[in-house]
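One protein chain is absent from this view; the other protein chains keep their places.
Chain IDs A and B follow the sequence of writing; residue 1 opens each chain.
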Amino acid sequence: MIPNATDLPVLKPFRPSSPLPGGERSDREAIRVRGFLSAHEFVTPSPRPSPLRGEGEGALRLGPSHLLFLIAALLLAVGIGQAAAAPAAPSILATLIKWTPLLAQGFALNIAMSFLAMGIGTALGFALGLGLISLHRPVRGVAWFLTEFFRNAPWLVLLFYCMLLLPFELRIGDTIIPLPGWMKSTLGLSLAVMANVAELVRGAVNSIPFGQWEASEALAFTRMQTLRMVILPQCIKRMTPPWMNLYAILTVGTPLTSVVGVSEAMTLTGDILAAENRSELLVPMYLYLLLWFFVYCYPIARFTVSLERRFQVR
Amino acid sequence: MAAWTPDQPLIRIRDVHLSFGPVQVLSGISLDVMKGDVICIIGPSGAGKSTLLRCVNALVPIDRGSILVEGQEVHDAKLDKLALRRKVGMVFQQYNLFPHRTALDNIMMAPIHVLKRPRGEVEQEARALMRKVRLEGKEASYPGELSGGQQQRVAIARSLAMQPDVMLFDEVTAALDPETVKEVLVTIRELAEEGMTCMIVTHEMGFAREIADEIYFTDRGVVVEHGPPAEFFANSRDPRTRQFLSQIL
Partner (left out) sequence: MINLNPLWDWFRTLHETTGINLTIFYDPFDRARFFNGFLTSLRLMAICLVASVVIGVVGAWIQRSRILLLRAVTQGYVQFFRNTPPLVQLYFFYFALGSYVRMTTPTGLSVPAISNFEWAAIGLSLYAGAFNIEIFRAGIEAVPRETIEAAEALGYSRLKAYVYIILPLAFRISLPALNNNLVNLVKTTTISYAIAVPEMLYVANQIWSDELNVPEMMNVLLVIYVSLVGLLVFVMGRWERAMRVPGYSPS
């Protein structure tokens, strides 16, 4: 069973303004919905995909309006700030635009760190996940310990640990590899990702019906062959939505590195505000930064939900 | 260990005991299967019958007793399990096809990866097997696109691709709609007529009567009665057998 999926019947969205989809839902349904439950004009997405396009998007149907909401808030803040500003100072909008290239550079570092940390963490996490399902008890024990340890450690503490206690350069023989701050932070983040991916792998493998193992065994596949050709390919599909969710969480976690001194978007925002030294810029600037992250993460969240829905067909 | 010859039983089960925790599932089962025999095992619902098949295939270990397949003791710690499973094919109640591969791939996977046979050869045989189970044209379909009966026939073809000496069928029609049961039974009958040794656990009494050489009735982990179908259904001696038959027939 896919984690968090439910096979209980669920109330489908009721849209009074649009005609009820024909065929799948009859008037009988409409009357039932309109009865007691018309009060609950839920905007609830149905976990089962319906044959109609765009149906059942429910709560997330208000998608584009969130963005508008945020932009409206930003413009409002800009407007208020503008009114409060000294007349000689350049407009808030102009200031935001002026600093955008710098902010973009910082944000690029956030994205780069997120990709790297996700890549390294997924690779390590897969290996750790295989350790979690190993048949050898000591291997399982060590894997369990590592997974629990890095899942339970707060990310900021891991970052501090890596920043302060990892050397600033590695000496292997004659070569010196410098370890800049952002790289150490990325390593710290990838440890957290590793533990979460391992848990995902374990959950996905355990959700594959036992019959698949039996059939493979009956066909004389070895355990490695079974994992490689039967179990893991089926796991990839199940793992993808929560894995993407993890990426979103990682991305909104990259500003933590600013606390340990990495010069990414959050740090730069602080620097910009210090340089400009205008109190009316505070709210718009932070809202602007939040907007950057929102614009990046929200589509990922929507895509994840649609993937989840598609994969629940079975 | 003397080499096995066809005058000895292909499968020889002697006094097998097995318990899962406090529950005694098999309490001294013995039976013989000669090459070419088709034996049907019937009995009340309980884990015993399916478990027995799994013991023959070394999917489940036994507590006591002996199972010889072609003269080889199955529950030997040093047994080459893979070699055993190339000789013994198994078809499950829930078909257990690999959902992420096409029907043809399902059939081809084991011969290629386990028997290490060349792909071209295996593909030809796989297509022939699809024709044999009357699923020509469905090679590129995924299990999710096939009906239950079709999936079960692919499962049978998949086991046949390993060219086993004996086929085990574990209530293979129990999960099917009545309309599709027949197509699977026809396939099994054809196999039997071609001389494949079969051990079939089933509830389909009419089918059992038709194709079995020997019928075994088990209850609570032991063989209560056995005999050729005509005699078995007409003149069963044990009261438990008669009670069971009266409930079903």
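Going forward, a residue touches a chain if its C-beta (ideal position, glycine included) is under 8 Å from a C-beta of that chain, and two chains touch if they have at least 3 such contacts.
These numbers were taken from a predicted model, which means no experiment stands behind them.
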| item | value |
| --- | --- |
| Touched by the hidden chain, restricted to displayed chains | A |
| Touching residue (missing chain; options A:Leu128, A:Met244, A:Leu268 or A:Leu289) | A:Leu289 |
| Where the unshown chain meets chain A, residue by residue | 1, 3-11, 32, 35-37, 39-45, 47, 59, 62, 65-66, 69-70, 148-149, 152-157, 160-161, 164-165, 248, 252-256, 258-259, 266, 270, 273, 279, 282-283, 285-287, 289-290, 293-294, 297-298, 301 |
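In this section, only the chains that are shown with their structure count from here on.
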| item | value |
| --- | --- |
| Euclidean distance of C-alpha centroids - chain A vs chain B, Å | 47 |
| Touching residues (chain side chain A, partner chain B) in the complex | 209, 211-212, 214-215, 217-222, 225, 229-230, 233-234, 237, 314 |
| Residue ranges of chain B in contact with chain A within the complex | 57, 59, 81-82, 85-86, 89-90, 92, 94, 96-100, 109-110, 113-114, 144, 155, 158-159, 162 |
